[in-house]
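Excluded from the complex is one protein chain; the other protein chains are retained at their positions.
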Amino acid sequence: MQDSFGTLQQALRAFAAERDWAQFHTPKNLAAALTVEAAELLEIFQWLPSGEKDTLSPAQYQAAGHEMADVLCYLLMAADRLEIDLFAVTQEKIGLNALKYPVARFAGKSDKYDQPAQPDS
Amino acid sequence: MQDSFGTLQQALRAFAAERDWAQFHTPKNLAAALTVEAAELLEIFQWLPSGEKDTLSPAQYQAAGHEMADVLCYLLMAADRLEIDLFAVTQEKIGLNALKYPVARFAGKSDKYDQPAQPDS
Amino acid sequence: MQDSFGTLQQALRAFAAERDWAQFHTPKNLAAALTVEAAELLEIFQWLPSGEKDTLSPAQYQAAGHEMADVLCYLLMAADRLEIDLFAVTQEKIGLNALKYPVARFAGKSDKYDQPAQPDS
Partner (left out) sequence: MQDSFGTLQQALRAFAAERDWAQFHTPKNLAAALTVEAAELLEIFQWLPSGEKDTLSPAQYQAAGHEMADVLCYLLMAADRLEIDLFAVTQEKIGLNALKYPVARFAGKSDKYDQPAQPDS
(Lines give C-alpha, C1' and ligand atoms only; values in the text may rest on other atoms or scores of the structure.)
Protein backbone atom coordinates (compact mmCIF):
# COMPACT_ATOMS: atom_id res chain seq x y z
CA MET A 1 0.00 0.00 0.00
CA GLN A 2 1.21 3.48 -0.91
CA ASP A 3 1.77 5.67 2.13
CA SER A 4 0.05 9.08 2.54
CA PHE A 5 3.26 11.08 2.26
CA GLY A 6 4.36 9.19 -0.84
CA THR A 7 0.94 9.50 -2.48
CA LEU A 8 0.89 13.26 -2.06
CA GLN A 9 4.53 13.72 -3.05
CA GLN A 10 3.91 11.77 -6.25
CA ALA A 11 0.92 13.97 -7.12
CA LEU A 12 2.95 17.11 -6.41
CA ARG A 13 5.86 15.89 -8.52
CA ALA A 14 3.53 15.34 -11.48
CA PHE A 15 1.86 18.72 -10.92
CA ALA A 16 5.20 20.58 -11.00
CA ALA A 17 6.56 18.55 -13.91
CA GLU A 18 3.54 19.32 -16.12
CA ARG A 19 4.05 23.04 -15.52
CA ASP A 20 7.87 22.95 -15.73
CA TRP A 21 8.04 24.50 -12.28
CA ALA A 22 10.99 22.55 -10.86
CA GLN A 23 13.16 25.50 -11.92
CA PHE A 24 11.43 27.67 -9.30
CA HIS A 25 11.34 25.00 -6.60
CA THR A 26 14.70 25.43 -4.91
CA PRO A 27 14.67 24.57 -1.20
CA LYS A 28 15.07 28.27 -0.45
CA ASN A 29 12.04 29.28 -2.55
CA LEU A 30 9.96 26.43 -1.14
CA ALA A 31 10.86 27.47 2.41
CA ALA A 32 9.79 31.02 1.58
CA ALA A 33 6.51 29.80 0.07
CA LEU A 34 5.94 27.53 3.08
CA THR A 35 6.39 30.48 5.44
CA VAL A 36 4.01 32.59 3.35
CA GLU A 37 1.31 29.89 3.51
CA ALA A 38 1.82 29.43 7.26
CA ALA A 39 1.32 33.18 7.68
CA GLU A 40 -1.87 33.01 5.61
CA LEU A 41 -3.16 30.40 8.05
CA LEU A 42 -2.16 32.62 10.97
CA GLU A 43 -3.94 35.59 9.35
CA ILE A 44 -7.27 33.80 9.78
CA PHE A 45 -6.73 33.67 13.54
CA GLN A 46 -4.76 36.85 14.19
CA TRP A 47 -7.53 38.92 15.83
CA LEU A 48 -9.45 35.98 17.30
CA PRO A 49 -8.99 34.88 20.91
CA SER A 50 -8.30 31.20 20.17
CA GLY A 51 -9.45 30.17 16.70
CA GLU A 52 -11.22 27.11 18.12
CA LYS A 53 -13.40 25.31 15.58
CA ASP A 54 -16.75 26.40 17.00
CA THR A 55 -15.73 30.08 16.81
CA LEU A 56 -14.91 30.02 13.08
CA SER A 57 -17.36 30.86 10.32
CA PRO A 58 -17.80 28.16 7.64
CA ALA A 59 -15.71 30.30 5.27
CA GLN A 60 -12.91 30.65 7.84
CA TYR A 61 -12.96 26.93 8.59
CA GLN A 62 -12.71 26.01 4.92
CA ALA A 63 -9.97 28.57 4.35
CA ALA A 64 -8.01 27.17 7.31
CA GLY A 65 -8.12 23.69 5.75
CA HIS A 66 -6.91 25.01 2.41
CA GLU A 67 -4.04 27.01 3.92
CA MET A 68 -2.98 23.95 5.91
CA ALA A 69 -3.01 21.93 2.69
CA ASP A 70 -0.80 24.54 1.03
CA VAL A 71 1.65 24.35 3.94
CA LEU A 72 1.78 20.57 3.61
CA CYS A 73 2.32 20.73 -0.15
CA TYR A 74 5.34 23.02 0.14
CA LEU A 75 6.69 20.98 3.04
CA LEU A 76 6.45 17.74 1.07
CA MET A 77 8.02 19.36 -1.98
CA ALA A 78 10.92 20.71 0.08
CA ALA A 79 11.46 17.29 1.68
CA ASP A 80 11.38 15.71 -1.76
CA ARG A 81 13.90 18.18 -3.18
CA LEU A 82 16.25 17.78 -0.21
CA GLU A 83 15.79 13.97 -0.15
CA ILE A 84 14.62 14.09 3.46
CA ASP A 85 12.33 11.32 4.75
CA LEU A 86 9.78 13.52 6.46
CA PHE A 87 8.09 10.70 8.35
CA ALA A 88 11.36 9.32 9.75
CA VAL A 89 12.79 12.71 10.69
CA THR A 90 9.55 13.66 12.44
CA GLN A 91 9.54 10.48 14.49
CA GLU A 92 13.16 11.20 15.40
CA LYS A 93 12.33 14.82 16.32
CA ILE A 94 9.42 13.80 18.57
CA GLY A 95 11.89 11.55 20.41
CA LEU A 96 14.40 14.40 20.75
CA ASN A 97 11.67 16.74 22.03
CA ALA A 98 10.75 14.19 24.71
CA LEU A 99 14.35 14.46 25.98
CA LYS A 100 14.39 18.28 25.80
CA TYR A 101 11.08 18.61 27.60
CA PRO A 102 11.00 16.09 30.48
CA VAL A 103 7.51 15.68 31.89
CA ALA A 104 8.59 16.38 35.46
CA ARG A 105 9.85 19.86 34.66
CA PHE A 106 7.50 20.97 31.89
CA ALA A 107 4.09 19.64 32.91
CA GLY A 108 1.64 22.54 32.58
CA LYS A 109 4.36 25.02 31.58
CA SER A 110 5.05 26.64 28.24
CA ASP A 111 8.69 27.58 29.00
CA LYS A 112 11.27 27.05 26.30
CA TYR A 113 13.76 24.30 27.11
CA ASP A 114 16.79 26.57 26.95
CA GLN A 115 15.39 29.34 29.11
CA PRO A 116 15.08 29.69 32.87
CA ALA A 117 11.82 28.36 34.26
CA GLN A 118 9.13 30.97 34.87
CA PRO A 119 7.74 31.15 38.40
CA ASP A 120 4.31 29.60 38.78
CA SER A 121 1.68 32.20 38.13
CA MET B 1 -2.52 -0.61 8.76
CA GLN B 2 -1.99 2.64 10.60
CA ASP B 3 -1.35 5.54 8.26
CA SER B 4 1.64 7.93 8.61
CA PHE B 5 -0.46 10.95 9.54
CA GLY B 6 -2.41 9.00 12.14
CA THR B 7 0.75 7.47 13.62
CA LEU B 8 2.36 10.86 14.13
CA GLN B 9 -0.81 12.52 15.39
CA GLN B 10 -1.22 9.79 17.99
CA ALA B 11 2.35 10.29 19.20
CA LEU B 12 1.85 14.07 19.38
CA ARG B 13 -1.42 13.69 21.27
CA ALA B 14 0.32 11.52 23.90
CA PHE B 15 3.25 13.95 24.08
CA ALA B 16 0.98 16.93 24.79
CA ALA B 17 -1.25 15.01 27.20
CA GLU B 18 1.69 13.90 29.36
CA ARG B 19 2.78 17.55 29.71
CA ASP B 20 -0.73 18.98 30.08
CA TRP B 21 -0.08 21.25 27.11
CA ALA B 22 -3.48 21.08 25.42
CA GLN B 23 -4.31 24.31 27.27
CA PHE B 24 -1.68 26.13 25.15
CA HIS B 25 -2.56 24.41 21.88
CA THR B 26 -5.35 26.56 20.54
CA PRO B 27 -5.49 26.68 16.72
CA LYS B 28 -4.28 30.29 16.92
CA ASN B 29 -1.24 29.43 19.02
CA LEU B 30 -0.44 26.40 16.87
CA ALA B 31 -0.64 28.53 13.72
CA ALA B 32 1.75 31.03 15.32
CA ALA B 33 4.16 28.24 16.33
CA LEU B 34 3.91 26.74 12.83
CA THR B 35 4.83 30.08 11.28
CA VAL B 36 7.75 30.46 13.68
CA GLU B 37 9.11 27.01 12.73
CA ALA B 38 8.65 27.71 9.01
CA ALA B 39 10.65 30.91 9.48
CA GLU B 40 13.38 28.95 11.28
CA LEU B 41 13.62 26.71 8.22
CA LEU B 42 13.77 29.77 5.98
CA GLU B 43 16.51 31.27 8.16
CA ILE B 44 18.85 28.44 7.14
CA PHE B 45 18.50 29.44 3.49
CA GLN B 46 18.03 33.21 3.72
CA TRP B 47 21.48 34.30 2.48
CA LEU B 48 22.12 31.26 0.27
CA PRO B 49 21.44 31.34 -3.48
CA SER B 50 19.26 28.22 -3.60
CA GLY B 51 19.69 26.01 -0.54
CA GLU B 52 20.13 22.92 -2.74
CA LYS B 53 21.24 19.84 -0.83
CA ASP B 54 24.81 19.76 -2.11
CA THR B 55 25.38 23.36 -1.00
CA LEU B 56 24.43 22.77 2.64
CA SER B 57 26.86 21.85 5.41
CA PRO B 58 26.00 18.64 7.32
CA ALA B 59 24.85 20.80 10.24
CA GLN B 60 22.57 22.87 7.99
CA TYR B 61 21.15 19.76 6.37
CA GLN B 62 20.34 18.18 9.70
CA ALA B 63 18.87 21.43 11.01
CA ALA B 64 16.66 21.70 7.91
CA GLY B 65 15.26 18.23 8.58
CA HIS B 66 14.52 19.09 12.20
CA GLU B 67 12.81 22.37 11.37
CA MET B 68 10.69 20.58 8.75
CA ALA B 69 9.72 18.04 11.39
CA ASP B 70 8.69 20.84 13.75
CA VAL B 71 6.54 22.37 11.01
CA LEU B 72 4.85 19.02 10.42
CA CYS B 73 4.23 18.48 14.14
CA TYR B 74 2.44 21.79 14.57
CA LEU B 75 0.53 21.27 11.34
CA LEU B 76 -0.69 17.84 12.46
CA MET B 77 -1.62 19.18 15.89
CA ALA B 78 -3.59 22.05 14.36
CA ALA B 79 -5.40 19.66 12.03
CA ASP B 80 -6.17 17.40 14.98
CA ARG B 81 -7.51 20.26 17.08
CA LEU B 82 -9.66 21.59 14.23
CA GLU B 83 -10.81 18.08 13.23
CA ILE B 84 -9.51 18.57 9.70
CA ASP B 85 -8.49 15.51 7.66
CA LEU B 86 -5.17 16.80 6.39
CA PHE B 87 -4.70 14.08 3.79
CA ALA B 88 -8.17 14.54 2.27
CA VAL B 89 -8.03 18.35 2.25
CA THR B 90 -4.59 18.26 0.61
CA GLN B 91 -5.79 15.96 -2.14
CA GLU B 92 -8.74 18.31 -2.66
CA LYS B 93 -6.44 21.36 -2.72
CA ILE B 94 -4.09 19.82 -5.29
CA GLY B 95 -7.17 19.30 -7.49
CA LEU B 96 -8.27 22.91 -7.00
CA ASN B 97 -4.77 24.15 -7.84
CA ALA B 98 -4.83 22.18 -11.09
CA LEU B 99 -7.93 24.20 -12.06
CA LYS B 100 -6.41 27.52 -10.96
CA TYR B 101 -3.15 26.89 -12.80
CA PRO B 102 -3.96 25.31 -16.18
CA VAL B 103 -0.88 23.87 -17.84
CA ALA B 104 -1.39 25.79 -21.08
CA ARG B 105 -1.13 29.18 -19.42
CA PHE B 106 1.29 28.52 -16.58
CA ALA B 107 3.91 26.20 -18.07
CA GLY B 108 7.31 27.64 -17.18
CA LYS B 109 5.80 30.71 -15.47
CA SER B 110 5.66 31.65 -11.81
CA ASP B 111 2.77 34.13 -12.14
CA LYS B 112 0.06 34.10 -9.53
CA TYR B 113 -3.28 32.85 -10.83
CA ASP B 114 -5.15 36.05 -10.01
CA GLN B 115 -2.64 38.45 -11.53
CA PRO B 116 -2.06 39.50 -15.12
CA ALA B 117 0.45 37.35 -16.95
CA GLN B 118 3.99 38.73 -17.10
CA PRO B 119 5.47 39.12 -20.56
CA ASP B 120 8.03 36.49 -21.45
CA SER B 121 11.44 37.66 -20.36
CA MET C 1 18.07 68.17 11.14
CA GLN C 2 18.58 64.56 10.19
CA ASP C 3 15.40 62.49 10.40
CA SER C 4 15.16 59.19 12.37
CA PHE C 5 14.72 57.00 9.31
CA GLY C 6 17.62 58.63 7.52
CA THR C 7 19.89 58.42 10.57
CA LEU C 8 19.30 54.69 10.93
CA GLN C 9 19.54 53.99 7.20
CA GLN C 10 22.89 55.77 7.08
CA ALA C 11 24.22 53.66 9.98
CA LEU C 12 22.97 50.47 8.32
CA ARG C 13 24.53 51.41 5.00
CA ALA C 14 27.91 51.91 6.68
CA PHE C 15 27.52 48.65 8.63
CA ALA C 16 26.86 46.62 5.46
CA ALA C 17 29.55 48.40 3.45
CA GLU C 18 32.26 47.66 6.03
CA ARG C 19 31.39 43.96 5.87
CA ASP C 20 30.86 43.83 2.09
CA TRP C 21 27.36 42.48 2.68
CA ALA C 22 25.49 44.37 -0.06
CA GLN C 23 25.97 41.25 -2.22
CA PHE C 24 23.62 39.34 0.13
CA HIS C 25 21.13 42.16 0.56
CA THR C 26 18.81 41.67 -2.39
CA PRO C 27 15.21 42.77 -1.70
CA LYS C 28 14.22 39.08 -1.71
CA ASN C 29 16.80 38.12 0.91
CA LEU C 30 15.98 41.15 3.03
CA ALA C 31 12.27 40.29 2.90
CA ALA C 32 13.10 36.75 4.01
CA ALA C 33 15.29 38.04 6.87
CA LEU C 34 12.57 40.52 7.85
CA THR C 35 10.02 37.70 8.05
CA VAL C 36 12.42 35.59 10.11
CA GLU C 37 12.92 38.43 12.61
CA ALA C 38 9.17 39.10 12.80
CA ALA C 39 8.65 35.41 13.60
CA GLU C 40 11.33 35.62 16.32
CA LEU C 41 9.31 38.44 17.88
CA LEU C 42 6.15 36.36 17.60
CA GLU C 43 7.91 33.39 19.21
CA ILE C 44 8.25 35.36 22.46
CA PHE C 45 4.45 35.69 22.63
CA GLN C 46 3.27 32.46 21.02
CA TRP C 47 2.08 30.65 24.16
CA LEU C 48 1.17 33.77 26.16
CA PRO C 49 -2.40 35.06 26.33
CA SER C 50 -1.62 38.64 25.28
CA GLY C 51 2.05 39.52 25.66
CA GLU C 52 1.16 42.75 27.49
CA LYS C 53 4.17 44.49 29.03
CA ASP C 54 3.37 43.66 32.65
CA THR C 55 3.18 39.93 31.86
CA LEU C 56 6.67 39.71 30.34
CA SER C 57 9.83 38.83 32.25
CA PRO C 58 12.65 41.39 32.01
CA ALA C 59 14.47 39.01 29.63
CA GLN C 60 11.39 38.68 27.40
CA TYR C 61 10.87 42.44 27.38
CA GLN C 62 14.46 43.12 26.38
CA ALA C 63 14.35 40.39 23.73
CA ALA C 64 11.14 41.87 22.30
CA GLY C 65 12.85 45.23 21.89
CA HIS C 66 15.83 43.65 20.16
CA GLU C 67 13.70 41.62 17.75
CA MET C 68 11.70 44.74 16.91
CA ALA C 69 14.96 46.54 16.20
CA ASP C 70 16.03 43.72 13.87
CA VAL C 71 12.71 43.97 12.02
CA LEU C 72 13.19 47.72 11.59
CA CYS C 73 16.78 47.29 10.37
CA TYR C 74 15.79 44.88 7.59
CA LEU C 75 12.78 47.01 6.69
CA LEU C 76 14.92 50.14 6.37
CA MET C 77 17.53 48.24 4.36
CA ALA C 78 14.88 46.87 1.99
CA ALA C 79 13.38 50.35 1.55
CA ASP C 80 16.86 51.74 0.87
CA ARG C 81 17.64 49.05 -1.72
CA LEU C 82 14.29 49.51 -3.47
CA GLU C 83 14.51 53.32 -3.24
CA ILE C 84 11.20 53.51 -1.42
CA ASP C 85 10.52 56.46 0.90
CA LEU C 86 9.22 54.50 3.86
CA PHE C 87 7.84 57.51 5.71
CA ALA C 88 5.91 58.82 2.69
CA VAL C 89 4.53 55.43 1.66
CA THR C 90 3.39 54.74 5.24
CA GLN C 91 1.56 58.05 5.44
CA GLU C 92 -0.08 57.21 2.10
CA LYS C 93 -1.01 53.70 3.31
CA ILE C 94 -2.59 54.99 6.53
CA GLY C 95 -4.75 57.23 4.34
CA LEU C 96 -5.72 54.30 2.10
CA ASN C 97 -6.57 52.18 5.15
CA ALA C 98 -8.88 54.92 6.41
CA LEU C 99 -10.83 54.57 3.15
CA LYS C 100 -10.87 50.74 3.31
CA TYR C 101 -12.01 50.67 6.93
CA PRO C 102 -14.67 53.37 7.40
CA VAL C 103 -15.36 54.04 11.06
CA ALA C 104 -19.10 53.51 10.74
CA ARG C 105 -18.75 49.93 9.55
CA PHE C 106 -15.64 48.77 11.39
CA ALA C 107 -15.90 50.31 14.85
CA GLY C 108 -15.25 47.54 17.37
CA LYS C 109 -14.93 44.87 14.66
CA SER C 110 -11.87 43.02 13.43
CA ASP C 111 -13.37 41.95 10.08
CA LYS C 112 -11.21 42.17 7.00
CA TYR C 113 -12.32 44.88 4.56
CA ASP C 114 -12.89 42.45 1.67
CA GLN C 115 -14.89 39.88 3.60
CA PRO C 116 -18.55 39.81 4.63
CA ALA C 117 -19.22 41.38 8.00
CA GLN C 118 -19.45 38.94 10.89
CA PRO C 119 -22.63 39.08 12.95
CA ASP C 120 -22.26 40.78 16.33
CA SER C 121 -21.24 38.23 18.92
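Here the chain labels run A, B and C in written order, and each chain numbers its own residues starting at 1.
Note that a residue touches a chain if its C-beta (ideal position, glycine included) is under 8 Å from a C-beta of that chain, and two chains touch if they have at least 3 such contacts.
Predicted, not measured: the structure shown is a model, and the values here were computed from it.
Within the full complex, the chain left out of the display contacts the shown chains A, B, C. Interface residues of chain C with the unshown chain, by the touch rule above, are 1, 3-5, 8, 11-12, 15, 18-21, 23-24, 26-29, 31-32, 34-35, 38-39, 41-42, 44-46, 48-53, 61, 64-66, 68-73, 75, 78-79, 81-84, 86-87, 89-94, 96-98, 101, 103, 106-108, 110. For chain A, the residues in touch with the chain missing from this view are 24, 29, 32-33, 35-36, 38-40, 42-43, 45-47. What chain B contributes to its contact with the hidden chain is residues 32, 35, 39, 47-48, 57, 59, 110, 115-116, 118.
Simple rule for what comes next: only the chains that are shown with their structure count from here on.
Distance between chain centres (mean CA atoms), chain A to chain C: 24 Å.
In chain A, the residues that touch at least two other chains are 32, 35, 39, 48, 110.
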